[in-house]
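With one protein chain removed, the remaining protein chains of the complex are shown where they sit.
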């Protein structure tokens, strides 16, 4: 159920609807928009009685939602969500660039990369302290020690920090140090973790699973939002196909597809999306051209010595060149195409 | 590193090697076999010095393992692992049949299905109390209430109970009620959960992820075994492909592929593997014929009213017919083909 | 449009309906069945006027067909088609076994393999004279010379010969030497070749394309049948997926899926379906257990010297063991399960 308020509905009228939803044992999700507020209703078993709301003051209409996703849908919020991270934004006019090493390996490595990221003008710094690795015998990240290095980088350079959480405990720790919680592709349908992230106060960057359909991805976001955290950023990072010239197949059609049904911002990861250094910049350009709200890119001061995913990491000069190229394309695009 | 003991090595000699491994700060994984004991070594960064072991009494040889998986490998244990669940087995001569509803919905439903499963002679009963669902608005399982119903079924019928855990807390609860912990396809690379399962005392049924390669699947098992739980049963349950006549594409080639490199038992899930009622029995027959150690099958007394995956559930008569058919095939197979 | 004749319709009544269809400029496809004859109508643009037929003597009903496939459908012919190849059959009670080398390389090689195939009791011999090869620089087959060797094998051993045609000219030549024309996976949507095969007098073995949906596969068969050749045998030979432990992923669910909508016989190719010698026999067993009408298997007297696909060829003893194993399974199956 979706309750659309009139354009001139008062805050009091919105609050009254919210109260009735709560009294009925459901959960209200008010979404203020540029034109009007809509209130999503979740927690119901079976249909909600629309007549309970239709005659309340300020209510324009009560709409039954037939799609599986509700809160992620354009029906609830026709304009795009801009996720605010302090004074930075993802989903606004500016291209959001998130850059940094795959894994935080040391203070020296992190600072070297941070210096280059700062020069590029990016507002977000990424780096993994908890690393999901295919093998139990691979480097698993520095843990909280890595988060402390990230916090130092934030304080020094003014970046917003994006870093991954792999489980509920780790998410609580990440929340103490970071600005955006990243949930990885392999956890996209870790429903307990999604719910936990839905109760966090930080925005969540939700990567698409390797074999996730669009519906599954949006429903994963819905898990987070249904718990009250509406600041979700989607991230296309490549899907698994038969193709062997890349590590994953970057599915850029996902960007316009998300746009058509959801108000959530969506960014592109050309590093995991290709797995090959020489492809990152061309696919980053393509990601911007297709209309993504931003990029997340892996950079390393010494890719050949990286403890994780060195094959896809850009060198510092390559990264700075990438930023120049994608900015030129972003500037050449019409406002409509930018999304 | 893999340390192979001589055929006539004493327990004391094995214990001495284990001690040295521990003293070096590594983790020993002794695997007694029909012929000889081998001891896997994990926890090392970089190569282990073989000369430390080669001259110890009872040691036949110390082998560097170049494959990414160690404990799951036939190198460590050349004969197939038989997972014992009380007086029942998975991986032995007998075909293991695990049957029951997708979700525990009520005591009445569960008992009705249990009655049929008992008639069929199956030793294992399955049913979900915690259900991973694509949508946050779908039925999520009865939780601990469902586990209590399963415990009652066990006490009444003597089944071994197989049920899924979705997170670390849930796994602890499942361990109090069940006999085998199931980890679902979507959690196959939930590495924190795998580690937690590795510290549980119950065997783990590990489903293959929707887009998992064989290596990734075995490395997920390796995560569990590296923590000391060697009772892992693999389960092929279909992969995601372009094909649309099934929910998933059951990849039966995975059974001989696993056999060729691992000692772990492997079973087939023709229910999720097809998603269609009419395909379950033919693919169950095929799963047995290809050499699987068992089947896990969804059965419901009223599939049309199931709260979860009704389209693939067998009716009770269909299920009993399936068991007859697969037993006939199993009996017709030569011992070598049985695996 | 599908015109179902009454059970007691006379040949004359069938002929009259056929005449009217032809007069209207359409093409009639009469399909005599165990119970009654049905007549498919193709060649129409838009709907056919049912009233033209409904009152004709002997007509039970005229049915509009909404599915994309018509002649392949169970609607037209409710019982399974048995393709007769001389005194041998595909689709009947007996398991059809087609065996032989990937490519005809020499008379000596072919005769060595033929001897083993004869011992196994198989009725069909396969071998490629025209080979579709990924690279222009690979062995392309002996051409008509190879067909002559096949013809000698037929005369010597009484086999029915199955061999591939790659183009229209080659198909005409194959028709002079063989008993069944094979169309390969890469040509499944070579529509000109399909049409040409539809005008041939020999049965056609149509392999599923590497990325073909069920609908596309049946519509490829429909191309052949729409030209008047109703003797089509479908062959599942593996699809392309992300999985890397096999050359292709054998999709055995295709067998029950075809059964549910089509009367055409369907066989399994475990050689191309896996690409690995050690998997061929297990998957052959599975193919029989799932209900296929037969198998097509690659055998070589010296696989290590094969000019084509040696990695998947069985040795002669392996092949004879395979036949024993699949016969045991076929015998253990109930008549209903056999399909």
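A few remarks follow.
By letter and in written order, the chains are A, B and C; residue numbering begins at 1 in each of them.
The criterion applied here is as follows: a contact is a pair of C-beta atoms (placed from the backbone, for glycine too) under 8 Å apart; a residue touches a chain by one contact, two chains touch by 3 or more.
Worth saying up front: this structure is predicted, and the values here are computed from it rather than measured.
In the complete complex, the hidden chain is touched by one of A:267, A:290 or A:314, namely A:290. Interface note for the absent chain: among C:219, C:268, C:288 or C:313, the touching residue is C:219. In the full complex, chain B touches the hidden chain at residues 240-242. For chain C, the residues touching the chain absent from view are 42, 68-70, 132-137, 166-170, 186-187, 189-193, 195, 209-211, 215-216, 219, 222-223, 226, 240. Although one chain is not displayed, its contacts with chain A can still be listed: residues 211, 213-214, 239, 241-246, 249-257, 260, 273-274, 278-279, 281-283, 285-291, 325, 328-329, 331-334, 337.
Going forward, only the chains that are shown with their structure count from here on.
Farthest from chain B, judged by the mean position of CA atoms in each chain, is C. Separating the centre of chain B from that of chain C, both taken as means of CA atoms, is a distance of 38 Å.
Rounded to whole angstrom, the centroid-to-centroid distance between chain A and chain C, based on C-alpha atoms, equals 50 Å.
Shown for chain B are the residues in touch with two or more other chains, namely 211.
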